[in-house]
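Here the complex is missing a single protein chain, while all its other protein chains stay put.
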Amino acid sequence: MELLMAILIGFLFASATYLLLSKSILRMIIGTGLLSHGAHLLILTMGGLKKGAVPIVNGDGTPVTDPLPQALILTAIVISFGVTALFLVLAYRGYQELGTDNMDELRGTDGNE
Amino acid sequence: MEMNNLVVLPIFVPLLTAVILMFISKKINIQRWISVGASLVTVMIAGLLVHHVSTDGIQTLDIGSWPAPFGITLVSDMLSSLLVLTTSIIGFAVILYSIYSIGEGREKHFYYPIVQFLIVGVNGAFTTGDIFNLFVFFEVMLMASYVLLVLGGTKIQLRETIKYLTVNVISSSLFVIAVAYLYSIVGTLNMAHISQRIGLLEEIPGILTVIAILFLIVFGLKGAIFPLYFWLPGSYYAPPVPVMTLLGALLTKVGIYSIARTYSLFFYHDQSYTHDLLLVLAVVTVLIGVVGSIAYWDIKKIIIYNIITAIGVILYGISVATTTSMTGSVYYLIHDMIIKAALFLLIGIIVNITGTSNLKKFHGLINDYPVLAWVYFIAAISLAGIPPFSGFVGKWLVIQGGMERGELIGSVIILLTSLLVLYSVMKIFIYGFWGGKDQDYPDQHSISYNKLLIPAILLTVIAVLYGFGSEFVYSYVAQAVDTLMNPEIYIEAVLKE
């Protein structure tokens, strides 16, 4: 199972890198989304994919799943939700003001003379 | 050591203030004075915290009463409390400056709450003792910085924010990845506990070096070290001066603080690869910064590139990792935060008067604005580290530490580049302030000119006192370095063993 997860995470990272290298801002946003999905799965895998019960300790010694990775992922999801939303609004506003979503045309030189 | 809620107050007060300010976003005057008042309160609390740490040792707070290492623990050691104090002072000065310069448009669109959120993030990042919580505070800080950067919505701001945001989103993902790998080895997130668990490993696994480099990339992107500084000159150039001051003085320093913290707490066992790499990067960073600051004729760019130089100097001290060099780094870190903020504010006043940041387009300012000229002069020689001004002690100790370790080339380079730093800031003085007055500047700014000077003078005076009182400051800095050099102190204070 760990191997499968590793391949999946690698695939997500690869796709994310490909998308991030493209020039369209919209593709880049999707890329950042995939990147954070990969990172979340990585936390889950690194925490150990155990087959335990829900993490409420009964005191009878039954194995429980490590609750921490889940808490981390939830936090990370909330944060990436916020950042992605902001990025979308920014890209949209940028498109309105600058008239392009092509990163090539966003090369700025003013202030660099 | 019992629990101490004082630790959380430098985070809680700005947070509560930000929320209250959000309710009254249309009442600008009330917003202004609540902001000023609250940041003054934050400064006082931070001062009290420094005092507590100096008398009673490291202060900790287990959030939500969950004992360490299971819950999130906030840890104020001397380094973090000093940085929190510095941050709060800069926040206060910048808010004071903003009142007369940021403009009503931004003030109505949540400028003041977001500045408070930024301070929440920065103070939180300095205070937290949990590696994932550090990520969360990083995000709070970054989110605030995105909004501050784009607030106003001019074309150049939108363009630069898109780039800045992309870089930081990627670096945040890398942060999560690095934390995941670290968790797979040590199975904990509490920084003291991580340090303890790594210390218990019989053999340091190779992946720890990989994690160290991942963290270096993440924090290096924030701290703008070579070769990850590429986004900084463009992004920091775009926003108005108060925002530029906040980002320039605070954000890069959070990156550097995080490198110092993780490298002294986690990655100090096998220094051969990581610290040598850091050393080379630090020297190249200094060179890049100096070349940039000499080459440009734009006063904003000159100071922006000086940020990169300073980052290199601080990093050099951290990479040498002796008590002397670390003391130098801590001295220089605090000095640089204050003096950079002062210089940015002064540059802002110049731009406000002349209407341009191009050094070739104005001269002779000293005739009409003598106070500005001499305050700038003092700030400039403080930055360059002319004894007995504030940059001197830090840089001297960093170089001395490097010499003691036998790192001759790096130390000599840093020594020589000091002269070039001096040249880069004196260039502004010579070309901008000296010379005959041959043009009249529109007088409409003269009302706010004196008021804008107040926060800049405040910061410059603090920097000068910091330099002249370095004997007094030394006992505090020594305590901070003691914790950095001896992780056991930190571990004991947090885990209470």
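A and B are the chain letters, set down in written order, and residue numbers restart from 1 in every chain.
Just so it is clear, contacts are C-beta pairs under 8 Å (C-beta built on N, C-alpha and C of every residue); 3 or more make two chains touch, one makes a residue touch a chain.
Just so we're on the same page, contacts and distances are computed from a predicted model.
Student: For the complex's missing chain, which UniProt name, "TRAP transporter small permease protein", "Cytochrome d ubiquinol oxidase subunit II", "Sulfate adenylyltransferase subunit 2" or "Na(+)/H(+) antiporter subunit B"?
Tutor: "Na(+)/H(+) antiporter subunit B"
Student: By the document's own contact criterion, which visible chains does the hidden chain reach in the full complex?
Tutor: When the entire complex is considered, the left-out chain reaches A, B.
Student: So one chain is hidden, and I want to know which residue out of B:Leu16, B:Ile156, B:Leu277 or B:Met403 touches that hidden chain in the complete assembly.
Tutor: Checking the options B:Leu16, B:Ile156, B:Leu277 or B:Met403, the one contacting the hidden chain is B:Leu16.
Student: With the full complex in mind, choose from A:Gly10, A:Pro67 or A:Gly82 the residue touching the hidden chain.
Tutor: Within the whole complex, the residue contacting the unshown chain is A:Gly82.
Student: Over the whole complex, note the residues of chain B touching the chain we left out.
Tutor: Touching the missing chain: residues 3, 5, 8, 12, 15-16, 18-20, 22-23, 25, 61-65, 110.
Student: Write the list of chain A residues that the hidden chain touches.
Tutor: Within chain A, the residues touching the omitted chain are 74, 78, 82, 85-86, 88-89, 92, 96.
The definition used in the following text is that only the chains that are shown with their structure count from here on.
Student: Taking each chain's centre as its mean C-alpha position, how far apart are chain A and chain B in Å?
Tutor: Going by mean C-alpha positions, chain A sits 27 Å from chain B.
Student: Can you list the chain A residues touching chain B in their complex?
Tutor: Contact set of chain A toward chain B: 20, 25, 28, 32, 35-36, 38-40, 42-43, 45-48, 68-69, 72, 75-76, 79-80, 82-83, 86-87, 90-91, 93-94, 97-98, 103, 106, 108, 110-113.
Student: For the complex, give me every residue of chain B touching chain A.
Tutor: 132, 135-136, 139, 142-143, 146-147, 150, 153, 155-156, 158-163, 165-166, 169-170, 172-173, 176-177, 179-181, 183-184, 189, 233-234, 237-238, 298, 300-301
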